[in-house]
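Of the protein chains in this complex, one is absent; all others appear in place.
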Amino acid sequence: MEDINRFGPELALLIAAGLIVVGDVTLPMRGDARRAAPVTLGLAGLAVSALWSLLLIVADERGNAFEGLMVVDDFSLFFNFLFAGIAAVIIFASVDLLEKSRFRAEYVALVLTSTVGMMLMAGTVDLIAIFAALELQAISFYVLVAFYKDGRSSEAALKYLLLGAVSTALTLYGMAYLFGLSGSTNLNDIAAFVAGADSGTRPALVLAAVFLAAGLGFKMAVVPFQMWVPDVYQGAPTPVTAYLSVASKAAGFAVVMRVFVVALGHGLISSDWSNMFAAIAAISMTLGNVAALAQSDIKRMLGYSSIAQAGTFLIGLAAVAANDPQLLLGTSSVVFFLGTYAFTNLGAFIAIIAISNKIGSDQIADYAGVARRSPWLAAGLTACLLSLTGIPPLAGFWGKFWVFNAAVRADLVWLALIGVLNSVISAYYYVGVVLRMYTQEPASEEAFQPSPYLGLAMTVAVVGLVAVGLYPAPLLDASESAAAVLG
Amino acid sequence: MMMGLGVFGIVAAIFHLFTHAFFKALLFLGAGSVNHATGTFDMRKMGGLAKYMPVTFWTVFVASMALVGVFPLAGFWSKDEILSDAWDDRPWVFVVALIGVFLTAVYVGRMLFLTFGGEYKGGEEPEHGEAGGHAQPHESPSLMLVPLVALAVMAGVAGFVNLDSGLETLIEGWLPKESEELVTHGGFQWWIALSSTAAGLAGLGVAWLVYGARAVQSDRVRHIAEPLPEILENKYYLDWLYEELFVRALVLGGAAWLLSLWDRYVIDGVVNGVGTAARWGADQARLVQAGQAQLYASAMLIGVLGAIAGILIIDPK
Partner (left out) sequence: MLTLAIFLPIAGALAIILLPKEEEHRAKVIAAAVSAVVLALVAFMFLDYDRDKAGYQFINSTTWLDSDFSTLRLKYAVGLDGLSLPLALLTAFLGLISVLISWRIELRPKEYFGWLLVLQTSLLGVFSALDFVLFFVFWEIELVPMYFLISVWGSGNRVYSAWKYVLYTFFGSALMLVGILTLGFTADTFDIRELARIGDIHDAIIPTWAIFTLIIAAFLIKLPIVPFHTWLPDAHTDAPTAVSVILAGVLLKMGGYGILRMSLSIMPDVARDASIWLAIIAAVSILYGALMTLIQQDLKRLIAYSSVSHMGYVLLGASAIGTVGLTGASMQMLTHGLITGMLFVLVGMVYDRAHTRNIADLSGLAPRMPFIAVMMVVAGLASLGLPALAGFVSELTVFLGTFEKHEVMTIAGVIGIVFAAGYILWTIQRVFWGAPDPRWESLADATAWWERGPLLAMTAAIVAIGVYPAVMMDLFESGVTPIAQRLG
C-alpha cells in the first residue's frame, strides 16, 4: 500500500488517461461536452497528481517503492511538480489545436502517459525501470509528433522514431555495460561498485558512460545527438514542440543527473565525464547559437536555441564532478535552470502559437509589427525572449547566473566565458524577433487577441518568469533540496 | 602657449591655457559679430568699424590686449608666470617666447587696425537677389553683445585676481583640498613683466606703423617677408583666427580623416565582420542539416566514437 501511495502521482495520471480514452469511446457524449471532456479530465488528473505529490511532502512519505525500483525524494518530487505543471500548460495550449481534431482524447491521454514516463525518469533508481520510463515517454512522443498526419508532421515523426531507436540502442548498450561490470541494475549498487573499482575497469566504465551520455544526449538534444531537433520541432504541432523542448529535455537531464551523479559521481571516471560534458556543452552552445542566427522559421530558431540552452545546462553538469565539494552546486544549478527554462520556453512557444494562429505563418519575417496588432502578446513574447537571452531581472538570468557560478566555483572559468559569450550571440537572434515585432510595419493593421486558454497559459508563464526573476529564493531552495538527495 | 608645459609649473600652464580660452572665445564671437555686420571675413574689406560697432570694438580690444599680455589683463599674468619659469629653467626658451609675444602683437595689431581703424571699405558686395547690403554696418543685436561683454569682463577680472597671488587663492578654493600643495606660488619679477610688455607693445607699434598710420607701406613689408603674407592673405582671405583654424583643420584634418577611415573600416569592420562570420557559420551549419536521417545517425555514432577517443587519448592514465 505504501508502494501504491508513493506511486500515486503517476497512478492518478494513468487512471485519468485510461478514463479519457475509454470514456471517449463508450460514453454517449455529444458536441461541447464531448469536446471538453478530455481536456477537463486531463487537467483534473494533473491536479490530482500534483496534489498527491504535495500530500507526499506534507506526510513526509519520502522513501523507496517497489523494492527499490522507484524512489520518492525531493528530486523526484521537484520534477513531479515541474512535469505536471508543464503538461497542464501544454494541454491549455493545445485547446485550439484540438478543436479541429477528432483525436482529442488520444492526444490528451498521450500527454498524460508521457508525463508519467517523465516523472518516472526522474523517480526511478534502477536501470531497468529507467529504461522502461524512457520508452514510455519516447513512444508517447513519437505519436504526438505525428499528430497532424500531414507530410511534414509524419516525416518528423519518422525521423524522430528512427533516431530515437538509435538512441535507445545506445542507452541500452551503456546500461548493459554498467550491469555487466557491477552485476546490479540498481544505481546505488553501481555507485558502490564504481567507488571501489580499480583503474583497470576505467576503459569499460568510460564506454558505458559515453554510450549512456549519447543515448540520453538525444533526449537532452545536445551536439552531436541533436540533429533531429530542427526538423522535428518544425514539423510537429507547435504545442508538442513546446512540450518536447521543455519537458522531454528536462526529463533527459533528470535521468542524466540521477545516473551520472549518483552512480558515476564518486570515484574513477567522474572527471572523465565531467570533461566530456564540458566539451559537449561548449560545442552545443556555440553550434546551436550560430546555427540559430540564420533561421527564418521561428520554430526552427527556437529548436536551435534549445540546443544551445541545453549546452548551457550541461555546464552545470560538467561542474558537478569537476570538483567534488561543489557537486551539489552544479546539480542544483541545473535543476534551477530547468525550472526557469520551463517558464521561459513555454511562454515563448505559447506566444508563438497564439501569434502564428492569427498570422498563419511561422516565418520570423511575418512577425513584423505584431506589437501594434497585439501589444500584450508581443510584450509577453519579448519577456520570454529576453529571459532566454539572460537579461535580468527575468528568470532566465538567474538560471544562467547559477550555472556560471557553479562553473566558476568548479574551476571552469573558460567554460563560463564561452557561456557568456554565447549569450551575446544569442542576443542577436532573440532580440531580432523583438525588433521585428516593434520596429517594423505590420502587413495588416488588424488587431488580435489570443484565445482565453492561451492567454491564461501565457500569463502564468510570464508572471512566473518575472516573479522568479525578482525573487528567485523559493525556486532556488526547492532545487537545492532536490539536488541534495543526489549527494 | 604649448611650450609652457615643458618648463614650468603645471598650474601656470593650465591657467594660461584656460585664460586663453577667454580671449579666444571672445575673439571668435567678435569675429562673428563683425561678420554679421559686414557679411565677410576678409579684413581688407572692413575698416572703420570702431565707429559703427563700439561694443564689439572694445570687447575685441580687451581680448587682443589680453592676448598680447598687456598689464593687467589676464594674459599678462599667466604669460608672466610662464616667462619667469622659462627664465629660471632655460633662458633660450625665454627669448623665443619673447619673440612669440612680439609676433602675436603684430598680428593682433594688424587685425585691430584693419578691421576697426580707418574708413569703412564696404564689406561684401551684395549678391544679386539678396536684399542688400552692408553699406552701413551697424552694431550687432544685444543678444550677440551680451556674451561678448561678459567674456570681456571676465578676461579683465581674471587678470586682476592674479594680483597678490589672488589667483592661486581663487583656484585653491575651487580645487579639492588635497591638491593645495600642488598649486605653486610663483615669484613676480618686474623686469620680466616689463620686457614681455615691451615686446608686446613693440609688436603693436609695428602693426600700427604698417596698417594703422601707413607710415610703412605694407607692400614693402610684404616684399621683405615674401612669400608668407601672400599665402596667408590670398589663399584664405580670412582673419588670423580663421587662418589658424583652417591650417589646423587641414593638417590635423588629414590625420583625423585617416582616423575616421580607421574607425569606419577597421574597427567597425571587425565589429561587423564578426557578425558576418557568424552568419556564414550559420549557413554552413544549415547545409549540414539537410534532413537525412542517415546523416543524423552517423553524426551520433561519430560523436560516440569521438567522445570515447577523446577521453582515452587525452587522459590515458
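Order as written gives the chain letters A and B; numbering starts at 1 within each chain.
Simple rule for what comes next: contacts are C-beta pairs under 8 Å (C-beta built on N, C-alpha and C of every residue); 3 or more make two chains touch, one makes a residue touch a chain.
These numbers were taken from a predicted model, which means no experiment stands behind them.
For the chain that is not shown, the touched chains among those present are A, B, taking the whole complex. From the options B:22, B:57, B:120 or B:296, the residue with contact to the unseen chain in the full assembly is B:22.
From the set B:50, B:144 or B:312, the residue in touch with the chain omitted from the display is B:144, counting the whole complex.
Among the residues A:57, A:204 or A:435, only A:435 touches the chain that is left out of the figure. The residue touching the chain not shown here, chosen from A:267, A:393 or A:455, is A:393.
Contacts to the hidden chain, counted on subunit A, fall at residues 326, 328-329, 332, 386, 391-393, 397, 401, 404-405, 408-409, 411, 413, 416-417, 420-421, 423-424, 427-428, 431, 435, 438-439, 471-473, 476-477, 480, 483-484. Although one chain is not displayed, subunit B still touches it through residues 1-2, 5, 10-11, 13-14, 17-22, 24-25, 28-29, 31-33, 35-36, 39, 141, 143-144, 146-147, 151, 154, 158, 171, 173-179, 182-183, 245, 248-249, 252-253, 255-257, 259-260, 263, 267-268, 271.
To be clear about the criterion, only the chains that are shown with their structure count from here on.
Between the CA-based centres of subunit A and subunit B the separation comes to 65 Å, rounded to the whole angstrom. Partner subunit B is touched in their complex by these residues of subunit A: 158-159, 162-163, 166-167, 170, 199, 202-203, 206-207, 210-211, 213-214, 217-218, 223-225, 227-228, 230-231, 271-272, 275-276, 279-280, 287, 290-295, 425, 428. Interface of subunit B with subunit A (complex): residues 275, 278-279, 281-283, 285-286, 289, 291, 293, 295-297, 299-304, 306-308, 310-312, 314-315, 317.
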